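Please read the structure below before turning to the comments.
Yeah, one chain of the complex is gone here, protein chain that is, but the others are all in their spots.
Labels for the chains are A and B, by order of writing; each one numbers its residues from 1.
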Amino acid sequence: MSDAALPLAAAAPARRSSARGESLGVRIALIAVSLLFLLLFLLLPLAAVFVEAGSKGWEAYRAAITEPDALAAIRLTLLVAAIAVPFNIVVGIAAAWAVAKFEFRGKNLLISLIDLPFSVSPVISGLVFVLLFGAQGYFGPWLQAHDIKIVFALPGLILATVFVTFPFVARELIPHMQSLGTADEEAALTLGASPWRVFFRVTLPNVKWSLFYGVLLCNARAMGEFGAVAVVSGKIRGLTNTMPLHIEILYNEYMGAAAFAVASLLAGLALITLALKTFLEWRFGDEIAASRRH
Amino acid sequence: MAAATPLRWREPSILPGFGMALGITLTALSLIVLIPLAALFIKAASAGPADIWAVATSPRTLAALKLSFLGALFAALVNAVFGLILAWVLVRYEFPGRRLIDAAVDLPFALPTAVAGISLAAIYAPNGIVGSLFAPFDIQIAYTPLGVMVALIFIGLPFVVRTVQPVLEELQSDVEEAAALLGASRARTIFKVVLPPVLPALLTGFVLAFARAVGEYGSVIFIAGNVPMVSEIAPLLIVIRLEQFDYAGAAVVATMMLIIAFALILSVNLIQAHARRRFGDV
Partner (left out) sequence: MTRPLFRRFLRAGLVLGAFTLGLGVTAGAQAQTELLNVSYDPTRELYREINAAFIAEWNARNPAKTISTIRQSHGGSGAQARTVIDGLAADVVTLALAGDIDAVAERSKKLPLDWQNRLPHNSSPYTSTIVFLVRKGNPKAIQDWGDLVKPGIRVITPNPKTSGGARWNYLAAWAYAEKAFGKDEAKVRDYIAKLLANVPVLDTGARGATTTFTQRGIGDVFLSWENEAFLALKEFGADKFEIVVPSLSILAEPPVALVDGNVDAKKSREQAQAYLDFLYTPKAQAIIARNFYRPRNPEAADPKDLANFPKVELITIDDVFGGWKKAQPTHFGDGGTFDQLYKPAR
C-alpha cells in the first residue's frame, strides 16, 4: 500500500513526467482498464445474483430461504463446514509447523502433495471417494455388511469437503512461518517455557492473521464447493443436499428467483468474509503488514 | 526486511514436536489425499493397457483435454496481463474506491462456483446484459469455448493479483528513481527494472490460476455448451463416463489430469524455491 509515489513524482525534474509515476493519461487508462475488467468478470455476476434474488420481491425471497428444504441445506452446509474447517486447521497448523520449522528431505515433495488437492478437479475429488466407499468400490461390500454409510451421507460430504479444502490453511501458514524463522521459539524454550506454552504463546500469536485468513478462505470454499459434493451427495432433498446443490435444484425447477435467493446467502457470506478481512487489514493494518511481510 | 534475515533452516533444531506434527500431517494426507488418489490409479490400471490407450487417445478425450488445458492456458494468460495491471493499479495509485476494489478481487475465492456459473451464463447469454452487446456482431460468448474462458478467467483472477501484489508493495523505489535519473524511459524502467523481480511471482500466480482452471467444473458446465469435441471440458468427460458406468474410463481421464496437475504444482514449488534463493523471500 504505497501511496508515497505521488509527492516524489511531483518533485522530480520536469523533463520526464515523473520518475516513479506514469503520466496522468496512462494512469487513468490503467485504472479504467482494471475497473472495466473487474466489472465484466467480477462485479456484474455478483450484482446479477442479488438482482435476480430480489426480482420476485421480499416475501418470495423470505419464503425461498425459510422453506424446509432450504433450511435443511443451510444446516447441512454449516455442519459440514463446522467439521471440515477445524480438521483442516489442526492439520494445516501441524503441516506448517513440520515444514516451516524443520529441515528434512523430501520437503518440496511434501509441500506439493499438500497442495495437490488444490489443482485436482473437484469432480475427481468426489470420484475417488466413490471408488473407495461406493457399493462397487474397494471397501463398499465391507461397509455394506456393517451397515456403515459413507458416500451419499454426511461422512462422504465431509470427506470430499476436507479433500477440496485441505491445502488452504497450510498454504497460508507455511510461507509466513518460514519467513519468521525459529528464533523466537528457541529463545522461549531456552528460557524454560514448556513446548505447548511456546506454541500457544509465541508461535500462534505470531501467525494469527495468516491463520485467520487461511481459515476464512477454507471456510468459504467449504461452504461453496459444488463439483466434489455433487458426486458424493446423492442429492436427496432435505437430507444430503448442501446449499450449492440446493441452488442447482431450484434453478432446474424454473425457480430462478428462489435459486438466486439461496445463492445470495452464499454470496452474502462471501461479502462478509471479504468485509471482515478488509476491516481487519484496516484496523490492524500495521500489525498485519509487520507480521505478514515475507 | 525479514527477507534478508539468513536465519532460517539452521542446524538440527532444538524445537520439539517435529514427530507429532509430521505424524499428523502424513496421517491426514494419506487418509484424505493419498489413499483415495491411489484408488484412482488402481482403478485406472484395472482397465488394462489396451483400454487405457483407447480411452486416452480417443479424439473426444484429446479434444476435451485440449480445451481444458488450452482454455485454462488462455484464461491464465489473460489473468496474468490484467492481474498484473490490476495489482499495479491497486499498489501504486490512489483513487476513490481502491479499497473496495482490492476486497472484490477475492470474490472468486469466496463465491461458490455453481453460483458464479449460473450468474455468468445469465449475463453472457445472447439475451444477457453483456451477451446482448456482442450479439449484433454475431459473436456468441456463452455456450461456446469463449464461455469456458470467461468462467476460467473469473476463477483464476485472484491468484495472479494476490501473488503479485505483495512483491510490488515491497519493491524499493530507489532503484526505479535511479534508473529514471540515469535517463531510462519510463517504459524501459518498467521492463528492465520493475518487472524482473516481479516475474517469479507473476509466473507463480499464472501457474496457480492455470492449475485451478484446468480442473474447474462447477462454474464451467453452466456456461459451456458441453458439445463434444467443441466445448466439452475434461472434468465433464469424467462425469459423462461415470454416468455410463464406465468407472475405469473415468479413472483413466482423471489420472491423466491428475498427473499433469501434479507436475504443475511441483513446478510452482520449484519456481518458488528458486525465487526464494534468487530474490529473497517472495
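Observations
Operating definition for what follows: a contact is a pair of C-beta atoms (placed from the backbone, for glycine too) under 8 Å apart; a residue touches a chain by one contact, two chains touch by 3 or more.
As the structure is a prediction and not an experimental result, all values here were calculated from the model.
Here one chain is not drawn; of B:Ile129, B:Leu171, B:Val230 or B:Leu266, the residue touching it is B:Val230.
From the options A:Ala100, A:Val151, A:Ala170 or A:Ala267, the residue with contact to the unseen chain in the full assembly is A:Val151. Residue in contact with the omitted chain (choice from B:Ile240, B:Leu258 or B:Ala275): B:Ile240. Residue positions on subunit B in contact with the hidden chain: 60, 63, 121, 125-128, 142-143, 221, 225-230, 232, 236, 239-240, 242-246, 249, in rising order.
Within the complete assembly, residues 72, 75-76, 78-79, 81-83, 86, 130, 133-137, 140, 144, 147, 149, 151-152, 205, 208, 212, 234-239, 249, 251-254, 256, 284, 287 of subunit A touch the chain that is not shown.
Methods note: only the chains that are shown with their structure count from here on.
Touching subunit B in their complex are the following residues of subunit A: 1-6, 8, 12, 16-22, 27, 30-31, 33-35, 37-38, 40-46, 48-49, 52, 87, 90-91, 94-95, 97-99, 101-104, 108-124, 127-129, 131-132, 136-138, 159, 162-163, 166, 175, 178-183, 185-186, 189, 195, 199, 217, 220-221, 223-227, 230-231, 243-244, 247-248, 251, 259-260, 263, 266-267, 269-271, 273-275, 277-278, 282, 292-294. Residue ranges on subunit B touching subunit A, taken from their complex, read 1-3, 5, 7-10, 12-18, 20-22, 24-25, 28-29, 32-37, 39-40, 42-43, 82, 85-86, 88-95, 99, 101-116, 118-120, 122-123, 129-130, 150, 153-154, 157, 166, 169-170, 173, 176-177, 180-181, 185-186, 211-212, 214-218, 234-235, 238-239, 242, 247, 250-251, 254, 257-258, 261-262, 264-266, 268-270, 273, 281.
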